[in-house]
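Removed from the display is one protein chain of the complex; every other protein chain stays in position.
This part shows chain A:
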Amino acid sequence: MDPFSAEGELLNIHNAFHSGQYPEVIDFETAALSPENQLPARVLKLRAQIATGQAAEVLATVSSEEDTPDLAAVKALAQQVLGKTDAALQLAQDLAENYPDNATVEVLAATVLQAQDLSEEALALLAKHQGNLEAVSLIVQIHLQQNRADLALKEVQAAKRWAQDSLLVNLAESWVGLRVGGEKYQSAFYVYEELASAPSTSAPLSIVGQAVAELHLGRLPEAEAALNSALEKYPEDAELIANSIVLNVLSGKPSTDLEARLSQVQPSHALLADIQEKSDFFDAAASKYAPKVSS
């Protein structure tokens, strides 16, 4: 029943999407797919387009043929990404109410909800899934964002029982592993390294994952090698730049250039916002102190 199972014909496009190979997804040949798989494949392609920054085009495409809940969900996501948050929320909530059993709706509407910090609503929607691994991985991520590694771990272990070999479960387990730490860092490293080293799955996503795992393992030179070679290949990838900043700071190297680059590529990146916020916080906190005698 699961079109993404190991024998299904969507396996390759699905894996390509989740290992972050968006160009491959967009170029994927779908003509040969059976009719019932055409729509899921189309959704994946549209999502890949959104992920590569073509949300506006996607919105234009789906707006004209918004006849299935799947495409409507894609529309909601595109709106969210384009900053039309109110419309996106409205649409997502509608969809969640009307089509809670549609796998695409579950995942995309929950993404929109979570992106607007409505974690409880997102989780409630996702809880209705029936063997949708993507929903599982989303649940794991939401739990982790809520700092509930314990719940995330439970979710992963439950999923492992019925889908041990899925890429998504492996990835979700690595996310949890990187939060838990200790030996789990190494296991997460293996998962990402395997992805990053195989030509059929290598993408910024997997290289960043590998480098992050190495950072956490304290293996800075290896992390540096991975990030530097990836940066040459994908100079515009925000997460690559962000993690390179962290690495440079850790190894005592200047990071100003990279920060400038990041603010160009993605001015809204969490790292920059965070630093700005903390900088202001610092000034506020520091102003409470003064020497008894000013010199």
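The criterion applied here is as follows: contacts are C-beta pairs under 8 Å (C-beta built on N, C-alpha and C of every residue); 3 or more make two chains touch, one makes a residue touch a chain; residues count from 1.
The working rule: contacts and distances are computed from a predicted model.
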Hidden subunit of the complex - UniProt protein name among "Coatomer subunit alpha", "ATP synthase F(1) complex subunit delta, mitochondrial", "NEDD8-activating enzyme E1 catalytic subunit" or "AP complex mu/sigma subunit domain-containing protein": "Coatomer subunit alpha"
Contacting the left-out chain in the complete assembly, out of A:34, A:157, A:228 or A:279: A:279
Hidden partner chain, touching residue among A:158, A:198 or A:260: A:198
Residue of A:35, A:221 or A:252 touching the missing chain in the full complex: A:252
Given A:38, A:63, A:130 or A:147, the one touching the chain that is not displayed: A:147
Positions on chain A contacted by the hidden chain, ascending: 6, 11-12, 15, 20, 47, 50-51, 77, 80-81, 108, 111-112, 114-115, 119, 134, 137-138, 141, 144-150, 164-165, 171, 175, 178-185, 187, 190-191, 194, 197-201, 204-205, 208-209, 212, 215-218, 239, 242-243, 245-246, 249-252, 255, 269-271, 274-275, 278-279, 281-283, 285-286, 288-295
